[in-house]
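Only one protein chain is missing from this complex, and each of the others stays in its spot.
Let's look at subunit A:
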Amino acid sequence: MGANRNGDDVTEINRIHLVGFFPNDLFQITSSWRLDIWNLVIRLCWFLLHQVFNTVHIMMGIKRVLESYFVPSGLLDEYKDLQLKKLRYLAVVVDSEEALQTLRIIKLLQWLSAIGVKHVSLYDMQGVLNKNKETILRSLSNSRLWEESHEKATFLNGGKMTLEFLSISDGREGIAKAASYLCSKYMKAKTLSGNQNERVFTESDVDIALKAVGCGGPEPDLLLIYGPARCHLGFPAWRMRYTELVHMGTLKSMKYGAVVKAIHKFLTVRQNYGK
């Protein structure tokens, strides 16, 4: 598994737990070889527990794969008619190592385009996708960059799919840039006007500042995560308040049916927004 700690740590942790298990006197007379046997038993149990966990995971994976094969063949009628009006923006988070598989990324985008998704934000931590954006754009004839879109407000009306490439620098660093912009702007204004009133910032101020520093953008409705873990890996925080996050497994195992199923599930979700 590779998830266990080094030997010293494990002994120390188990020793701490043993103190809780047995009376102190009994623990003190426990010799080290008994502790070793105890550790061995614990290690074995832990290993077995993870084997059970892995087996369940594999079974669930097989179920998902089977479902994804059934979806495109039309066996499940409910997936046939997707009303995509609700899904305006979709984001894809890919682990940077997997993002090197450009052909798979292109295939995924072709599927999304065929389904009818109009705006896709592609994110990987290290910006691998951003580096390969020319190749990706060349391979997709009906796509264009978000930055190149002249009428950003009405881009949804166009037939082309709009692509946006993001990396970790658009996340926390982007907000830090917006904070710098806001602070310098209002401190300068305060100095020039001599107004001593305390400036109270609001969320719309941050929205405006993010746009001004080039880190603004729409909040995706659905975010598909391709990678070993269900984690967004630093996708811009300001842009995923109510985004649905769906883990799709690794890019290597991606399936068209699984994408359709995730989108369909999203379309059936009802959000209360705290109400």
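Quick notes on this structure:
Criterion: a contact is a pair of C-beta atoms (placed from the backbone, for glycine too) under 8 Å apart; a residue touches a chain by one contact, two chains touch by 3 or more; residues count from 1.
Just so it is clear, contacts and distances are computed from a predicted model.
Per the UniProt record, the chain missing from the shown structure is "Alkyl transferase", taken from the list "Alkyl transferase", "Cytochrome b-c1 complex subunit 2, mitochondrial", "CHL4-domain-containing protein" or "COR1 protein".
The missing chain, though absent from the display, is touched by one residue of A:Q83, A:S141, A:T191 or A:T268; that residue is A:T191. Of the listed positions A:K118, A:H232 or A:K255, the one in contact with the omitted chain in the full complex is A:H232. Among A:S32, A:Q83, A:T202 or A:T268, only A:T202 touches the chain that is left out of the view.
Within the entire complex, the positions of subunit A that touch the omitted partner chain are 1-5, 10, 13-14, 16-17, 19-21, 24, 42-43, 45-46, 49-50, 53-54, 96, 125-126, 171-173, 175-177, 179-180, 182-184, 186-188, 190-191, 199-203, 205-206, 227-234, 237-238, 240-247, 269, 271, 273-275.
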